[in-house]
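After the structure tokens below, expect a handful of questions from me.
A protein chain is absent from this complex, but the other protein chains hold their places.
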Amino acid sequence: MKTTTVAIVGASGYSGQELVRLLLRHPQVALTCFTSRQYAGKAVGDVFPRFRGLTDAKFVEPDPDKLNADAVFLALPHGVAAEFAKPLLAKGVKVLDLSADFRLRSAAVYKEFYEHEHPAPELLAQAVYGLPELYRAQIKRAQLIACPGCYPTSVLLGVAPALKHGLIKPASIVASSMSGVSGAGRKAAEDFLFCECNESARAYGIPKHRHLSEIEQEISVMAGQPVVINFIPHLIPLNRGIETTIVADLAAPAGDVLALYRDFYKGEPFVRVTSALPDTKNVAMSNYCDVSVRVDPRTQRLLVSSVIDNLTKGAAGQALQCFNLVCGYDETLGLLA
Amino acid sequence: MKTTTVAIVGASGYSGQELVRLLLRHPQVALTCFTSRQYAGKAVGDVFPRFRGLTDAKFVEPDPDKLNADAVFLALPHGVAAEFAKPLLAKGVKVLDLSADFRLRSAAVYKEFYEHEHPAPELLAQAVYGLPELYRAQIKRAQLIACPGCYPTSVLLGVAPALKHGLIKPASIVASSMSGVSGAGRKAAEDFLFCECNESARAYGIPKHRHLSEIEQEISVMAGQPVVINFIPHLIPLNRGIETTIVADLAAPAGDVLALYRDFYKGEPFVRVTSALPDTKNVAMSNYCDVSVRVDPRTQRLLVSSVIDNLTKGAAGQALQCFNLVCGYDETLGLLA
Amino acid sequence: MKTTTVAIVGASGYSGQELVRLLLRHPQVALTCFTSRQYAGKAVGDVFPRFRGLTDAKFVEPDPDKLNADAVFLALPHGVAAEFAKPLLAKGVKVLDLSADFRLRSAAVYKEFYEHEHPAPELLAQAVYGLPELYRAQIKRAQLIACPGCYPTSVLLGVAPALKHGLIKPASIVASSMSGVSGAGRKAAEDFLFCECNESARAYGIPKHRHLSEIEQEISVMAGQPVVINFIPHLIPLNRGIETTIVADLAAPAGDVLALYRDFYKGEPFVRVTSALPDTKNVAMSNYCDVSVRVDPRTQRLLVSSVIDNLTKGAAGQALQCFNLVCGYDETLGLLA
Partner (left out) sequence: MKTTTVAIVGASGYSGQELVRLLLRHPQVALTCFTSRQYAGKAVGDVFPRFRGLTDAKFVEPDPDKLNADAVFLALPHGVAAEFAKPLLAKGVKVLDLSADFRLRSAAVYKEFYEHEHPAPELLAQAVYGLPELYRAQIKRAQLIACPGCYPTSVLLGVAPALKHGLIKPASIVASSMSGVSGAGRKAAEDFLFCECNESARAYGIPKHRHLSEIEQEISVMAGQPVVINFIPHLIPLNRGIETTIVADLAAPAGDVLALYRDFYKGEPFVRVTSALPDTKNVAMSNYCDVSVRVDPRTQRLLVSSVIDNLTKGAAGQALQCFNLVCGYDETLGLLA
């Protein structure tokens, strides 16, 4: 099988580092470039000692004109990513964007949630939402993949079977998530110091967290109608992991919902439907999403719990899963174990 | 002011230790007895070195006939507590029970949720639910106080203003909580080992956690009608703390809900209504409950977040607050700072 | 008993917040001023919600000319503290300095370890090292107290009995400490982000950490000769707490060393000598130092383990203990429980 040359742009944040970890062990990838404005000129293994011995590469300044790779992963802030994607797409490079820039179909919704004009609205039509469980066929033939946010991945995989089977009332959905602190990114800010996060748990960003925009977009697609819902994120003292609990009113008599979920995800390599309620520790550093469901006969509601590693299935791992699809590799290559 | 003699029965669990911590520094309490079957004969300060220097007492076997105290705090498992309370009540002792035995007005509901017959149904009528913000007047003249569970305290203080003002539809309530591991008690079990809980987050006990019974009972009282709701507890890697997020459909146009909450809790010594969303770390080792609210105009729902320390306001601190009321002390004595 | 008016200069760092916590509950203190450059004009309870309801004060700009208090606690960076102390001392105010500025008797050693000229060498002679267990008499009559560093407190209380009895060879001392992350202060820096410190343990600052200077100064005083030793700090994922392990060659046959330590600290209100090895959790949020000792007959060495809360006995609590001594209050006032 042929090797694909790959560049990581923005390799020093937490998602970027996770890309480095996964791509270094991918058997068909030749990593040609790691960019970091902050660390340009330094060895990757000096800045991040966990990679010492695994690569001799140095960080370079990000420069789209100098990138020479078949595929590029962008782990950049929103707004910046789109600017970077433009010249790469023009050169025919495959782009896997981990930012929010290409996730929304509507530039207006983007502006509403991200509070600036979309930097490249002309590209939105060609972008594919990189959730393989919902868009596998489109991903395979895409050039520009908009990798989903971490929260949306956990919410959408949790509701998809129920929504697609008409089992729940879409507008009744309430999704509540708890995220590890790596979700806040690797930026020096008092709020994310160890002593501020340890022994701390709190809700934030309600009622209109940015990720709500893509959650509602995809729920609306599945529901076949515009839907607004509630999404409530919380910060908890973990490094990695998201647990999402979804509650929704049943729209129809619930039969064996666990069987329905198992059937929906049959053959999916990275979704495990379990009878026991899932735990983030079981998906840490893996690309799995574990899901379980309960029906409450007293309230006639469906309860779903899903867990992912926010940096793997919620970011870099899912991007790599999409990369495998785009390049024609086995979807799980480099992602199991 | 006169001193009250006090015994702690079951002083070696986490709630029991918190009672020891708080009662040792209460200026009007003379602690006459600490019982522990496991540690009888050992010095409290040898078993729990944090108390060394603060007390010279030894644990004794629990024996209701030998307890000599004006007031007794019971930190025992449900079922056991009621048996203990009976002779104490007969002797005229004031009983502050931290177990679930006297929280439910109905022995049938108790049996449904706790899966055994109620051990003393004849005492239920005289028990007062020890949530001072809702039952202060009754607590003052009670002999038997049923101290609320930790989750119910956080849920009920979160919904009370909205429910009592008819602002939300009772049956639409969904309460989702995250608790520190001390909530599971101090019992040797693999599930609560450090390595099983650290870097782990998970839902559990749905859809019918035992605390749901008292939550629904008190919500039904406030709503003036029988109500069933959803309550979803989660375990997260904290020692202490509960955050509860409540979502409910608005029943009426929401005005200034924050002002309404502030007004409702005006004068309450232990509820702080804040504009910022609360954080468990700000109530750790204190008897405060911090609450904030948001209205989502898109979904017409009310969102409430409340936090407590599960061992203090959620257990021992609230019991002491009730004790102060029962004994005629200032309600905050020994509980501020 | 008369009240003392007190100002806290630099009340927004971790030591500053701990001063606020302790001073707010001190029965003879009237807090007249909290300074913070960063938060001037904001309510203390808005910036640090844990203090909401306990004080209505606002932070003000630090200005020595406007401070009106009998005693001032300085929780400022080294270098800055000395400048602040000068005018206060001139006005007759009692100064409790938590910085390193007045801990060293030699301006030359200060320059060697802190890498700038001492800002007020003329004041060094009048400063008293605020470790009550060693300097109680001098503290009582001092105007300027140099509160010891957190690491030095744990090391010096660990070695004092052995050194003063000539039990160990001073130059053989190796002290190894593990500290919680609050010891690094509340500054936004990538190294102290939650995800960088959680699941991480590392040595740092060897062989010449700044605290070594005061450790060696005081060990030399006790040994009656100049001594250099090794001190090895480590950072571990705790909020609060320091454990220090000391190893030294025996200089004389060891008898009952535990009894010797107990005797040495007999009557000390804040040192607890225990037969079991101490644990940081037992001194968290308290002013205690717990110490235990072992003799290794195979190597003829003494092993000592001591633990403190770095923010309490290691900073604010010890400063308050000194304050009590200086003001003639009971030494434990506001510090027990």
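For clarity, chains are labelled A, B and C in written order, and residue numbers in each chain start from 1.
As a convention for this text, a residue touches a chain if its C-beta (ideal position, glycine included) is under 8 Å from a C-beta of that chain, and two chains touch if they have at least 3 such contacts.
Keep in mind the model is a prediction, meaning the values are calculated, not measured.
Only one residue in the set C:A223, C:L250, C:V271 or C:A284 touches the chain that does not appear here, and it is C:A284. Across the entire complex, the residue among A:D279, A:D296 or A:E331 in touch with the chain not shown is A:D279. The chain omitted from view is touched by exactly one of A:R37, A:R52, A:K66 or A:K91, namely A:R52. Among the residues C:V9, C:A57, C:L156 or C:I229, only C:I229 touches the chain that is left out of the figure.
The chain not shown here touches chain A at positions 21, 24-25, 48-50, 52-54, 199, 269, 272, 274, 276, 278-279, 281-286, 288, 290, 336-337. By the touch criterion stated above, the residues of chain C touching the omitted chain are 171, 174, 176, 178, 180, 196, 199-204, 206-208, 228-230, 232, 234, 236-241, 243, 245, 247, 277-281, 284, 294-296, 298-299, 301, 303, 305, 307. Summarising the interface, chain B meets the missing chain with residues 14, 180-182, 186-190, 192-199, 237, 239.
We take it that only the chains that are shown with their structure count from here on.
Most remote chain with respect to chain C, judged by CA-atom centres, is A. The highest number of C-beta contact pairs joins the chains A-B. Contact of a single residue of chain C with at least two other chains is seen at positions 199.
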